[in-house]
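Have a look at this one before I ask anything.
Note that one protein chain is taken out, while the other chains of the complex remain in position.
== chain A ==
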Amino acid sequence: MSSIGTGYDLSVTTFSPDGRVFQIEYAAKAVDNSGTVIGIRCKDGIVMGVEKLIASKMMLPGSNRRIHSVHRHSGMAVAGLAADGRQIVARAKSEATNYQSVYGEPIPVKELAERVASYVHLCTLYWWLRPFGCGIILGGYDRDGPQLYMVEPSGISYRYFGAAIGKGKQAAKTEIEKLKLSEMTCREGVIEVAKIIYKVHDEAKDKAFELEMSWVCDESKQQHQKVPDFLLEEAKAAARTALEEMDAD
């Protein structure tokens, strides 16, 4: 996976002889070094969760939000360089309000994903810009139901049932594949997401982390919002218990 692109990796406008653009791959590495972010599509909505690695004990819990609302009906969770992520969120908010202003209805999630992906891709086309060092999981609920998209630093965007980015993405993906998402409600999904994040968190390498979760589902009236506190606590407790049971084996 890692190969030195000597000479061909200096600019995002240079292809290597084997057809790779190294700068984009390096940008993806920035995403891989960040805390895990996962999103799942349940039958009645989307749940997204972020493993927020805490840099310092002095940080106030609940600060440094990693999941942002983009409009009433959609939100994005960002992995990678936080400042880059803020820029993308700002752009997405602007696209969403612009669409509403022109067409009179909330932006369809598909359209939003396309616009965000286009914007991320834009920054891979010019030598005076650098690619965004973040991966984005975008979840929303529109007329076509709940939808989950993932946008990579290359500008690729696909629609998913379940997606994971960051440090524990391989382990998280395995866990997500075990779930029967089409039969799960968001309430159950919240518990599962918490369990997965606690499971893929590497105690040895990273000390403390804070779990941040959001959902957009029928229960939240198709509005994107933080998972309510009581449900979050329930999920954290269930995740800790599951972890202890696993350790006990």
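Keep in mind that, in the parts below, a residue touches a chain if its C-beta (ideal position, glycine included) is under 8 Å from a C-beta of that chain, and two chains touch if they have at least 3 such contacts; residues count from 1.
The definition used in the following text is that contacts and distances are computed from a predicted model.
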Match the chain absent from this complex view to the correct UniProt protein name in "D-2-hydroxyglutarate dehydrogenase, mitochondrial", "MTMR6 protein", "Alkylglycerone-phosphate synthase" or "Proteasome subunit beta". "Proteasome subunit beta"
Full-complex touch with the removed chain, picking from A:Lys43, A:Lys93 or A:Arg159, is A:Lys93
Based on the whole complex, identify which of A:Ser69, A:Thr124, A:Ser154 or A:Gln222 touches the chain you can't see. A:Ser69
In the full complex, chain A touches the hidden chain through residues 65, 68-72, 93, 97, 101, 214, 223-226
